[in-house]
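Notes follow the structure.
All protein chains of the complex are present and in place, except for one that has been dropped.
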Amino acid sequence: MIRQEIKKLAVYSVFLAILILPMVGFRTTHFEAGRAFKVLGLFIAILVANFVAKVVRSRRGEDQLQKVSLGDRISLRFAEIPKIYTLGLLVAVAAVFPLLADNYMIDVGITCLIYVTLGLGLNIVVGLCGLLDLGYIAFYAVGAYTYALLNLRFGVSFWAALPAGVLMGMFLGCVIGYPTLKMRGDYLAIVTMGFGEIIRLVLNNWDKLTAGPNGLFGMQKPTLYYPGFHDGGLHLSVYSIKTLPALYYMILIIALLTLVGIRRLNDSRIGRAWVAVREDETAAELSGVPTTWLKLLAYALGAGFAAVAGAFFAAKLSYVNPNFFIFMESCIVLCIVVLGGSGSIPGVIVAGFILIAVPEIFRELQNYRMLAFGAIMAIMMVLKPDGLIPARRRRVQMAERRQLAGESNE
Amino acid sequence: MTSTGFILQQLVNALFLGSIYALIALGYTMVYGIIELINFAHGELFTAGAFIGLIVLSALQSVGWVDSHFILTMVIVFAMAMAYVAVLGVALEHVAYRPLRDASRLAAILSALGMSIFLSNGMMLSQGVSDRAYPSIFGAEGITVMGAKITNGQIFIILLAVALMVALQLFVHRTRLGKAMRATAQNRTMSRMLGINIDQTIRITFIIGPALGAAAGVMVGLYYGAVRFDMGFIFMIKAFAAAILGGIGSIPGAMIGGLIIGGVEVLWAAFLPSAWKDVTTFTLLILVLYFKPSGLWGQGDVEVRV
Partner (left out) sequence: MNKADVLVLKNVHTYYGNIHALKGIDLAVPKGGIACLIGANGAGKSTTLMTVSGVLRPRQGEVFFEGRPIHGTTPEKVAALGIAQSPEGRQIFPRMSVLENLEMGAFLRRDREGIQKDLEWVYSLFPILQDRRNQLGGTLSGGEQQMLAIGRALMSRPSLLLLDEPSLGLAPKIVETIFETILEINKRGTSIFLVEQNAQMALSIAEIGYVMETGTIVLTDRADALLENEQVKKAYLGE
């Protein structure tokens, strides 16, 4: 049994080498063996570690079927702590972070929070409703461009433009949602991907409106009005959110509101109906769940959250161009959702930080960032197809699926 | 140029581009037919083929073979590119897809996406971020038919593409392994009960599909004179559109779908603002999926066919 597993591992490593060595090693002029083998070694080490863990577990006699993986155990342990404490702790850490960090770290923090917001929004579509979306970044782009255009052309302020952006995003969410209602998963992937590209190409080609590839710049930062006494009377003062810590707190609040909103949705009747649609659409439909409407709602809400994040992004940078919204970005957000464990809110938060912050730490390896990202994405799926912190509803099914897989002679 | 000449010229261009899309689309359709997975990394395999072709061709050109042994050079270039990419395809299947055969659809798709990102960035690192020039071995000479100029390069590439597709048809219909492939795509459990080793069958699919994609990659390089690490993406979307248009899983469908997509694109670029041609293709794809999700010739339900 173990011998068989070792053989499998060896064959797998050989194929991994075929895949990795030329990709990492070849330069235009020569072959960099050292680096290539280092990367390969790293991956094989991960596999061996995984293999050893498996062997140890089976030695300890834990039944394959009843096994609870480390990830499951951690998340179960987390589940025991009352949610309010976990959330409180998280918020507290997030709130004091800017006081301790330098500007660069705060900037990374902002990026993380933007992606967490996006991840939470996409989680509605992918995690809860089970619809694959590879063009999600388009709604982020729509939010960003709506604010940019309204502000630059008409001088509309951030807060006034925000609802417009959200509505625009939700409208487009329905536009893409509608034709895909009866499509199955794989087609959905390609259609949403095409849709994301269409939006990007329109932004890129419609010079007159969007300035094409040059992008738009010079948008104002969001402002806050607060009452105060000066000049001997009560006046509204204006505070412009432009320092990094201020922007950080703003996106933190946006992320928290998103989180709370999604929790609410998740626990509501709508959330349960979404899960019903995800698990068995036909059955849901037969039992009177309005599946069409629910799917559109999922797309629209997901798009709305992305638009908020997009508007913030445009305001923060005061600059947008179509290249911020390439397909790769949709992949990253999707990856956050699935890596975190589809449908799991804590998973999205953890994965968002891991995927965005950790590569920043290895900034010197800039060039290898996306390479590693892709490889990790694939390897993670192979080792943990259900994500880091599987959603609670999912855990039961996983256990069942493992059993079913155990029965067949595949 | 006369207007018939112009139209004929566009038709030739469409036939050329369509053949390329068809070759790539075959890779999607065969893989989808057999394991029901969109191989997102297929576009990168296509690009890898183009780069291998570039490397081998440059080497052969520097020793003067292009002039002295033209046919042999072409055979070597295409064979090397196809062989290398076939190995890559098999490795890809083993590393990223096989372990996920029983996992959720989503996990498999993400794994495919991950491999696509990995391969494309790997090629960026090894081959650079900018366009790489392909040796131009086909001159401007060719034949002129009714005012339309058809270059030797176009003729060569179209003939080769057609030959590859005919060979594929013969393979899946006449050989034991080809039939096993079709059987596996139609009913996996039954195929196993008849003694077909589906691991092997799937592996063969991952040899043929990527090899055809690699051939298309070399053709693109030869024809357009330049390749880039990220060119796979746009070809992938269009080829996939072609595969769906023809009914995914269907080999003849992929060929016809490729021709349609190529035709639409070329005609659009000929008469309308060419910056918008991709928007048109994608819109067309969405419309087709909406009105005829099983492809133009599919009947009712989505079927998987090889």
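Quick notes
Chains here go by letter, A and B, matching the order in which they are written, and residues are numbered from 1 within each.
Here, a contact is a pair of C-beta atoms (placed from the backbone, for glycine too) under 8 Å apart; a residue touches a chain by one contact, two chains touch by 3 or more.
Because the structure is predicted, anything quoted here is derived from the model rather than measured.
One of B:Arg132, B:Lys149, B:Lys179 or B:Arg203 touches the chain omitted from the figure, and that residue is B:Lys179. Checked against the full complex, the candidates B:Ser136, B:Asn187 or B:Ser274 give a single residue touching the omitted chain, namely B:Asn187. Residue-level contact of chain B with the missing chain is found at 176, 179-180, 182-183, 186-187, 189-198, 305-306.
The rule is simple: only the chains that are shown with their structure count from here on.
Centre-to-centre spacing of chain A and chain B amounts to 31 Å, using the average Cα coordinate of each chain. On the chain A side of its complex with chain B, the touching residues are 11-12, 15-16, 18-19, 22-28, 126, 132, 179-180, 182-187, 189-191, 193-195, 197-198, 201-202, 205, 327-328, 331, 334-335, 338-339, 342, 367-368, 370-371, 373-382, 385-386, 401, 405, 410. Of all residues in chain B, only 32, 36-38, 87-88, 90-92, 94-96, 99-123, 125-128, 233, 237, 240-241, 244, 275-276, 278-279, 282-283, 285-287, 289-290, 293, 302 touch chain A in the complex they form.
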